[in-house]
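Yeah, one chain of the complex is gone here, protein chain that is, but the others are all in their spots.
Chains: A, B and C, in written order; residue numbering restarts at 1 for each.
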Amino acid sequence: MLSHVNVPLESLNIATLVPMLIPIIGALFILVIDLFKKDLSKSMYVMLSLLFVLLDFGSLIDFSIQFNTNGTMLGYFDLMLVDGLALLSQFIIVGASLLFIPLALTSKRFHEFSYSEFFALFLFMIAGFQFMVATDNLILIFIGLETASLALYTLIALHNRTKSFEAAVKYFTMGALAAGFYVFGAMVFYALTGSVEIHQMAAVFEADGFANLPYILVGVVFMLGALGFKLSLVPFHTWAPDVYEGASASMAGYMSIVPKIAGFVVAMRMFEFLVHSGIVWMDVILYATVVITMTAPNIWALVQTDVKRMLAYSSISHAGFVMAAVLIGSTQANSALFLYWVLFTFTNLGSFSMLWISRQKNLPAGQSSDHPYTKFAGMIKTAPLVATVMALFMLSLAGIPPFGLFWGKLYMISSAVAGGYIVLALIMALNSAIAGYYYVKLIVYMFMKEPVHGLEGKVYSMNASTSLRTIIGIAAIGTVFAVIAVNPLLEFITSFVYNSGY
Amino acid sequence: MLDHILSILIFLPALAAVLGFVVHKDSAKAYGIAVSIIEFVVSLYLWFAFDPNVSGMQFMESLPIVPAFGVNYLLGIDGISLFIIIMASLFTMLGIASLGETKNMKNMVITLLFLQMTMVGVFAALDAILFYVFWELSLVPMLYIIGAWGGPLRIYASVKFFLYTFTGSLIMLVGMLFMAYLYYQATGHWSFSILEWYRLILPESYQLWLFAAFFIGFAIKVPMFPFHTWLPYAHGQAPTIGSVILAAVLLKMGTYAFIRFSLPMFPDAATFFMFPIAVLAIIMIIYTAMVAYAQEDIKQVVAYSSVSHMGVIVLGTFALNVEGITGSVFLMIGHGIVSGALFLLVGVIYDRRHTKLMSEFGGLASVMPRYATIFGIMMMASVGLPLLINFVGEFLSLLGFYQQSHITTLLAGTAIIVGAVYMLSAFKKAFFGEVTNEKNRNLPDINKRELVALIPLTIIAIWLGIYPKPILTPINNSVESIVALMHEKAITPEAKSRIPALEGKIIMQKSEAEVR
Amino acid sequence: MEIGLTHYLVLATILFSIGLIGVMRRKNLLMLFFATEILLNAVNIGFAAISHYYNDLTGQMFAFFIIAVAASEVAVGLGLLIVWHKRTGNINLDTMSSMRG
Partner (left out) sequence: MELYLYIALFAPLVGSLFAGLFGASPKTLVTGVVNSSLLFASFVASSILLVHVLNGETVHVEMMTWMATGNLYIPFGFVVDQVSVTMMMVVTVVSTIVHIYSIGYMDHDKGFNRFFSYLSAFVFSMMVLVMSDNFAGLFIGWEGVGLCSWLLIGFWYHKETATWAANEAFIMNRIADLGMLIGIFLIYWNTGTLQYDKAFAIMPTLDMTTLIYIGIFLFVGAMGKSAQFPLHTWLADAMEGPTPVSALIHAATMVTAGVYLVVRANPLYHLVPEIGLFIASLGAFVAMFAASMALVNRDMKRIIAYSTLSQLGYMFAAAGLGAYWVALFHLMAHAFFKALLFLGAGNVMHAMNDELDPFKMGGLRKKMVGTFIMMTLASIALAGVFPLAGFFSKDTILEVGFVEHHYVIYTVLLLTAGLTAFYSFRLVALIFHGEERYKLFGFHPHEAYKFMLFAMSPLAILAVIAGSFKTTYFDMVTKLLPETEYHIHSHVVEWVMILGTQAFVIAAIWYAYKKYINFKGEDKEFEKRLCYKILINQYYIPYFYEEYISKPYKELSDILWRKVDLKIVDATVDLIAMTIYKTGENTRTMQNGNLSSMLRWMVAGIVILLSLAVAFGLAVRYSDEITSVLSGLGV
């Protein structure tokens, strides 16, 4: 029955796999080293991982140059799809990972970083996310997603605290359910079209004019559920606060950025043709989801007492904000999504890193979570520089110009206005205002209250080390001087998005 | 230097603030005074170099920030913004100089210098986004000043101030983005340049919506009734310096923005909303004056009086004629000087007695005669006595609006009555009568440090009341070009007739693009 | 009566629903994992049937991948479960709520 497979090697365009293969090789390499020599310093692993991620980044640059000349590339039985979206999101994924890895070099000892597995899993995860974004094949998306997710569950659990196990279990179980949603959705689409490639599915649907609309909607619902989990859209967001709280601050920061951008790219690929198909339901549902996801977590963030949990909710809200781009579906909106996320990467990484450096090894008595607001009271007196930098990130998150995230918000709201979604734009604006409260609340604690920890500012930089400071410095510079970077970034992103046909 | 004088004005204090982190805390105040003197001298030089006969923008600077999206670093000033900038640098200088014993003096000075950057930036920006950047950024230092050095309710007050204005300005931002989009539609490229936007003729329906969006942002800042309730808290809790700068400069951002944005961009909407806004202005004037009369805290009296006076400014602005708008701009300066001075004066007594309740005082005129004299002069200026600074502005504002509506102006004119009622009764409670409270018996009179700030303000208040011409002429020229532009752009017959035509005046920007 | 595609799909849906209900109702972590396995395998049936219907191998490939993924999920899941059991001595979901709000 099976005919002999004979495919010319050059048509496979194996090169398209290179960016994913680099971290995989790196991961295997690390595991192999571990086989031979135990108890190597974690700094060695960190640098090694960094090296591979850098290589990965380099290969992406190479690809983007190729993209500029040749346009979208297909490869490996047309499974791989290297278009602007894929490249942009990989830049973010790899770039964020690059900034994340040095956070392992803390001054306090956290034992997860002493395992070589940690770094191997980390590299696998990167590869998983890269696969996820660089294809429009539902199978490969699934595999990428699961590879990354399984690695992520483990990484969370490695933090080795009761709360992190709880977080991992919750995340894992819900992830499994989401995987079920995903495959069920995929099955429905497959049943309807006989294909698992998004562009072919779109072609089939458009050919028969969305004849089986109810079934298509069933598929869409399950896909939305699965991606909604990844993107933490309400009501699929419930894992996020707990997982962020349970995971280490650095991991939480990472989670707020990388998995989501991968999810956004999939959502863009998945919903782009549906949004443009003129199905009213799609618009309404996405509109409602976006609005609810922006608003509800915002309101919940108001009442949090722990900064990390607040940031978790705020991240959900930001995701909802950005999800608007998928709803609007214009080139400007899609560019805004990437612009927003790049800027968000710097700011959010910065703010979570700030939590990370103030992380104590053990919870002090009378403190129920790692980063309650009260801990930061009066910080301006005890640790003025740390407080200032933290305030900077908060202002950026709140969208105060000229700090990084403002430009993202600006462009995103502008795209909503230009897309005719004036009311949505207003809702976005008002949500930013509500969000202002909880960001400012931290500033209020830091700048306007009396310190509770005595005049010793050490508690705020317990965990600080050169590499952490460097990362925070980079994040701060990225946040403050975003003004300069916005234009090149915007032009770069717009041309990539536009040339990918979005 | 002239080519970049505005940039120097904006970034000199910012740079100084950053360097200020290194300055030893004992020298912080001296450092702040030195920097702000330099800044003030530069701003005076700006006036010197300013050509009062040119009605358009001067000292323009342009540098692309996000050219792909039409955002530019575009600066320029005309007669309207010039004096507010000078006033901002004046008040920063006097404010720092008059700082008394302050905890964390260094932080205060640095914050004030940052604040100065944002203030100058707002008034010098000709790009909507740049304007917005400074507009929002100005909230942060103020938040800190109120929140860190304020009274018992300082956190509530500062957060309320921040969130209230922040919310308003975000809605304004949506309006700006929509405006930019309309411009994009009409011309095919993005631009946030205010001067470019002036060229756009919009259909009335768009104008109304955009006007409303901008209005919310500006109205909260002004603050207009019913959005004013953050102000009493902010003033009530802020330290003296915070109140001074808030009242003198920050509130002016709102009314300035009306003139810079709302009027020339949406002349028809401005005409359409003229009466509703006039009604709000009248409520501001009378209602707030009555509320001021009911206050027990002398600082709250001055705070509410600010709202009341801002009502007159708003009314003058929406007179839509040269007299009214010129008057309102002049009143911005006047109110800045006078309310700034009044807050400084309240600060003087607060420093001595640590209370602002009028019932605690009484008979201060005999204990502190010099203080009472300066307070009296400023109070009379606030009440709008001729030959003092506020009268010129109030007179012109009311005169201007009288062309549009008689009965409205009559109602608004009660400002001079109700204003006298609360001011005089407050003055009577605090300064007249016998000294009943023993704590007041031996209060020292106003000292040199305090006089340093108050004497110049008194001189200005009198000088500009007697001879407003040096300021009035440049303002007048710029306002004339705005009014001419509005008349030219107006599309509804109502607006055409309400906004006077000025023959032979140069129109700032010819309207070229039209949105249909 | 010939068994057609529809029947398979209905079966898959029913199984999926059972899995969903299991996910919702079960309080034992282990049983919960079983329920998720049912979910995934329900879809497998569907994929196999559709694949046969279209005479296209993609569906079966998908099914294989799902099996593989399910297996690794179980591996990770069981690992977590064991650690959790070691730490807390039970695997009841209701004990797992130290973080809330």
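In this text, contacts are C-beta pairs under 8 Å (C-beta built on N, C-alpha and C of every residue); 3 or more make two chains touch, one makes a residue touch a chain.
From a predicted model like this one, the values you see are computed outputs, not experimental measurements.
Remark: the absent chain touches shown chains A, B, C in the intact complex. If you put the hidden chain back, the residue from B:84, B:346, B:472 or B:499 that touches it is B:472. Between the chain not shown and the residues B:64, B:203 or B:226, the one that touches is B:226. In the complete complex, the residue from A:59, A:106, A:173 or A:193 that touches the missing chain is A:173. Mapped onto chain B, the footprint of the missing chain covers residues 160, 163-164, 225-226, 228-230, 232, 287, 290-291, 293-295, 321-323, 326-327, 363, 365-366, 369-370, 373, 380, 385-387, 391-392, 395-396, 398-399, 402-403, 406, 409-410, 413-414, 416-417, 420-421, 424-425, 428, 431-434, 466-469, 472-473, 475-476, 479-480. By the touch rule set out above, chain A reaches the unshown chain at residues 169-170, 173-174, 177-178, 181, 213-214, 217-218, 220-222, 224-225, 228-229, 235-236, 238-239, 241-242, 280-281, 285, 296, 299-303, 434, 437. Residues 20, 23-24, 26-27, 93-94, 96-101 are the ones on chain C that touch the missing chain.
The rule we apply is simple: only the chains that are shown with their structure count from here on.
A separation of 26 Å divides the Cα centre of chain A from that of chain C. Shared interface positions of chain A, defined as residues touching 2 or more other chains, are absent. Taken together, the chain A residues at the contact with chain B in this complex read 380, 395, 398-402, 406-407, 410-411, 413-414, 417-418, 422, 425-426, 429-430, 432-433, 436-437, 440-441, 443-444, 447-449, 483, 486-487, 490-491, 494. The touching residues of chain B, when paired with chain A in their complex, are 64-69, 107, 129, 132-133, 136-137, 139-140, 143-144, 147-148, 154-155, 158-159, 162-163, 166-167, 170-171, 173-174, 177-178, 180-181, 184.
Residues of chain A touching chain C in their complex: 138-139, 142-143, 146, 150, 153-154, 157, 162-163, 165-170, 172-173, 176-177, 179-180, 183-184, 186-187, 190-191, 194-196, 241-242, 245-246, 300, 303-304, 309.
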